[in-house]
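Excluded from the complex is one protein chain; the other protein chains are retained at their positions.
Up next, subunit A:
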Amino acid sequence: MDVAATKRAFQSQNIESPIHVAANGKVALDMLKGRGMPALHPTPHIILIDLNMPEMGGIEFLKELRKDPELKACSVFVMTGQNSEQNVLEAYNLNVAGYIVKPIQYDSFLEAIATLHSFWKLIELPN
């Protein structure tokens, strides 16, 4: 559902950045590090994650990501359904670029993606 929503929002906002999808934190790490598959190239510098995922959740994924010298500079945005204070704090302690609570309305989601897109265009990212 979230993947479909994101793809749809990218399309309607004319965002042409390629999207790579992973089912959970572990698969995402495998894809980024090239474990059991060729690593994604170029390395995606922007990562959107949910916190609640099977096998490896968002927080655990972030911990692993920040340990990796090649990947620790990635900008990670949390997009999740819950805003428990503890999760927000934990995520920012792992230097997320933003914590966004998924809105119920698709229109609001579209706005959030549009805002993120302008932000990505504005900022300089490492090569």
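The criterion applied here is as follows: a contact is a pair of C-beta atoms (placed from the backbone, for glycine too) under 8 Å apart; a residue touches a chain by one contact, two chains touch by 3 or more; residues count from 1.
To be clear about the criterion, contacts and distances are computed from a predicted model.
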Name check vs UniProt for the chain missing from the figure, options "Spore germination protein KA", "histidine kinase", "Glucose/mannose transport system permease protein" or "Transketolase family protein", returns "histidine kinase"
The missing chain sits against subunit A at residues 1, 5, 8, 12, 52, 81-84, 102-107, 109
